[in-house]
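Shown here: the complex without one of its protein chains, the others still in place.
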Amino acid sequence: MKIEEIRKMFPALQGMMNGKPLVYLDNSATSQKPREVIDLIDKMNGGMNANVHRSVYKLGDDVTELFEKARDTVAKFINAPERENIIFTYGTTSSINLVASCYCARFLEHGDSILVTGDAHHSNLVPWQLAAERVGASVKILPLKENGEWDMAYLGNLLDKSVKIVAATHISNVLGLVNPVKKLTELAHSLGIPVLVDGAQGVVHSKVDVRDLDCDFYAFSGHKIYAATGTGVLYGKKKWLEEMPPYMSGGEMIDKVTYAHTTFAGIPLKFEAGTPNFTGTASFIPALDFAARVSSGDLKEPVEKETGEIVKYLSTELPKIDGLRLYGLHEKGNTENKVPVFSVSIEGCFPSDIAQILDKLGIAVRTGHMCAEPLMNRFGVTSMVRASFACYNTLQEAKFYLECLNKAVRMLR
Amino acid sequence: MKIEEIRKMFPALQGMMNGKPLVYLDNSATSQKPREVIDLIDKMNGGMNANVHRSVYKLGDDVTELFEKARDTVAKFINAPERENIIFTYGTTSSINLVASCYCARFLEHGDSILVTGDAHHSNLVPWQLAAERVGASVKILPLKENGEWDMAYLGNLLDKSVKIVAATHISNVLGLVNPVKKLTELAHSLGIPVLVDGAQGVVHSKVDVRDLDCDFYAFSGHKIYAATGTGVLYGKKKWLEEMPPYMSGGEMIDKVTYAHTTFAGIPLKFEAGTPNFTGTASFIPALDFAARVSSGDLKEPVEKETGEIVKYLSTELPKIDGLRLYGLHEKGNTENKVPVFSVSIEGCFPSDIAQILDKLGIAVRTGHMCAEPLMNRFGVTSMVRASFACYNTLQEAKFYLECLNKAVRMLR
Amino acid sequence: MKIQDIENEIVEEFSAFTDWMDKYEYLIDLGKNLPIIDNGYKTDGNLINGCQSRVWLSCTISDGKLYFSADSDAIITKGIISLLIRVFNGQSPEDILKSDLGFIDKIGLKENLSPTRANGLLSMIKQIKLYALAFSEKRRDIKEEKINKKEGEK
Partner (left out) sequence: MKIQDIENEIVEEFSAFTDWMDKYEYLIDLGKNLPIIDNGYKTDGNLINGCQSRVWLSCTISDGKLYFSADSDAIITKGIISLLIRVFNGQSPEDILKSDLGFIDKIGLKENLSPTRANGLLSMIKQIKLYALAFSEKRRDIKEEKINKKEGEK
């Protein structure tokens, strides 16, 4: 019943699709927004709107204050040591591109290498490929085991002196496994190698503490964690952020500009060129307030309970479908580190056919390579069907999904 | 009276500041939003929300359609030949950085140069400085005349074979003069040199036709033209966009990805890495629908009339204030190419003092270097006071501004 | 039979279905029965990449009429392809160029042709029209022959 109350906070969940009540299971692609987020954006667009920083009037003060409060909120949410560790970007992709561009410009040289985990989203692979190409460095891949876990056995060999940075997936958007990021970071640090964590899914499905993880960078998107689209975060340790050159330039990220030469502001502004998405970014405040209730507040217990049941249910029931392969499950059916993200392929049933039938039944799932083509190749498929659940999804929806999936399979075979 | 009706479409204009009715004259920094924009964003956040591209369910189709319709809307608004000419970015700054990075990566070499107009906003200067620095090229500046116009006499000498691109300001955010961009482009093209136009203000205050201007790139921000924050446009000719390497990478901008190598999608997607700000970007539809009414529709006449009167009034009355210098006015008091952006300095009155007093009177203006420090240096000041008017501002507000400015001066002297 | 008549015929057939499930089951059946393209023609040259599913299309001309065979890895897509082929097969390039395929909307499959679905169908229709265009221009001076996509694009 608690989940039903949570659902009421999200207007989108009251919607219909193709004449059926919407069952939204594409949360790893983007989350729905709680009422408080919608209202804040509405309020800002409707009046609390003025460009941030350096204005000398009340309205501008108010918006700037909100924008900077969002920085405090994010810092607190991931337990960053200081607010200056938080750079606002436009999403995980732009956060990672920033590091791939600026860290590598400063620290990557010909012959060096970058280690990327094999479950990487394109956004945490391609920027490194391009950065490596630019200087003649290479990208190495940490292989995956058959069940989707990192194959840590390879790590010793891969982590050598040539590696200048490790790019790791906290939780893969395909496999839904919480990876041993802390352990990886310890190992990398023992060789003096920094670690960037792609937390696009990790920040949604686990309680993130960047000081505990001790990672050097942590990237995530606002739109996947209840905030507005076009918002993102890059957490970085100060020592790196201060050493790195700026990424984009222009606007208020400067110290002094002449026609001949420019010096730059300190962090975080150095990395925030141009007018930021101040309205969207301010929505981190209500979004993360809500997320904190889920990860450590009053909603933790009911959500954990429901999610746990969903994971158990689908981990057990999905494989009963004839010819179905479920990707990303810890050995011996251990569901401890599994989050409610279920990617499958089913013999004789093409993913987009399944999704089309589910669509007619009101269910939104994702199919295709899910921006992880090499991962598809790893498992010998071109496409999967993914159902990804959020804190507002119910066991009942999981059951309905299974029922409809079975129906689709019957129709297609 | 027509203007009063326009004002009613903007909820923010009904607001108060410091207990006084808000007189918002900081429109060059960011515009207020019409009801239709606010409502669309509200509707999307409240239900019409799913990640764009490649989804196989109705909700995703609907959002994708809206996002792509925004592309058509923008293309039509600036008369781009094809929808593929339109790249969605996060603002003018990110549009210009994209070109400075990708065009220069491909076409700028050691010893080359870039010509930037002397009225450039930092966002159209610093990215070129950094791009030039990277390869050992230089940045040349087209000087300004005392009245703020480009000094075209220098152009012949400056435009030589070493110049690989010209970065021009359509309308300066400080001077408010419509620059002869078409003429500049003709000259540059006669030498085979492409031209990027910073249209952050130009797109708001003039009817932009990129085919008529014949510029190679045109950049602008959504938030200054009634759309959501965190949105922007880069128009580019296909021949350049196709030749340029991608900027950010990751997400759906790929063709094929393997661990070893990646190939990229065609334009425009090649330049749109990661989840775009789809909700914000969709707001270009109602925003530009409104802007089109102002630039060429039923609101053109009343707005032109009111704006014309504001320009005449302030161009005449401001200079009557003792010790006041008004920057950016065509010779002989010609106000034809002047848009309602008025930057001044007043002897013995420091800009931020003036703004603080105006703030108490409900008036929002901007002070400081306005992201154009070299331009301040050019005129021997560190700071100005700028009042910038939008289609919804009235002559009455201009009069009130003048009255309050006089009051501030009296208090400060 | 004229394109418009075949379209009408299909609309008539689909009017018998009372809900989407019957319709989809019919499409799936059609898809299953679509004569698989000769493996020889399932080449990269005949491939239309659609992100969600791939479509292969090959075209033959005989007696001034065009004939198509096609395949897809998605069965519903294949079912729709089979409808398209039924409409287009044996038609003249000119008639194909003129057709607007209004029946797709009428039988309620519009979303399958939307560019957002990226299932290759839209590109396939574009390709069919390109073939038709190529033949309508070339037919006077070409022999009956099989051409592959690359030629059709010229």
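By written order: A, B and C. Residues from 1 in each chain.
One rule holds for everything that comes next: a residue touches a chain if its C-beta (ideal position, glycine included) is under 8 Å from a C-beta of that chain, and two chains touch if they have at least 3 such contacts.
Nothing here was measured: the structure is a model prediction, and the numbers come from that model.
Undergrad: Considering the complete complex, which visible chains touch the unshown chain?
TA: A, B
Undergrad: Using the touch definition up top, pick the residue from B:T64, B:T229 or B:T367 that touches the left-out chain.
TA: B:T367
Undergrad: For the chain left off this view, which of A:K20, A:R35, A:R54 or A:K312 is in contact with it?
TA: Of all options in A:K20, A:R35, A:R54 or A:K312, contact with the hidden chain holds for A:R54.
Undergrad: On chain B, where is the contact patch with the chain that was removed from view?
TA: Contact residues on chain B toward the absent chain are 18, 350-353, 356-357, 360, 367-368, 382-383, 411-412.
Undergrad: Name, in rising order, the residues on chain A that touch the hidden chain in the full complex.
TA: 52-56, 58, 60-61, 64-65, 68
We take it that only the chains that are shown with their structure count from here on.
Undergrad: Among all chains, whose Cα centre is located farthest from the one for chain A?
TA: The chain lying farthest from chain A is C.
Undergrad: Starting from the mean Cα coordinates of chain B and chain C, work out the distance between those two points in Å.
TA: Result: the chain centres lie 46 Å from each other.
Undergrad: Between chain A and chain C, tell me the centre distance in angstrom, where each centre is the average of that chain's C-alpha atoms.
TA: 40
Undergrad: Report, in whole Å, the distance between the mean C-alpha point of chain A and the mean C-alpha point of chain B.
TA: 31
Undergrad: Multi-chain contacts in chain B: which residues touch at least two other chains?
TA: 54-56, 58, 60
Undergrad: Identify all positions of chain C at which a residue touches two or more other chains, and write them in rising order.
TA: Answer for chain C, listing residues that touch two or more other chains: 51-52, 119.
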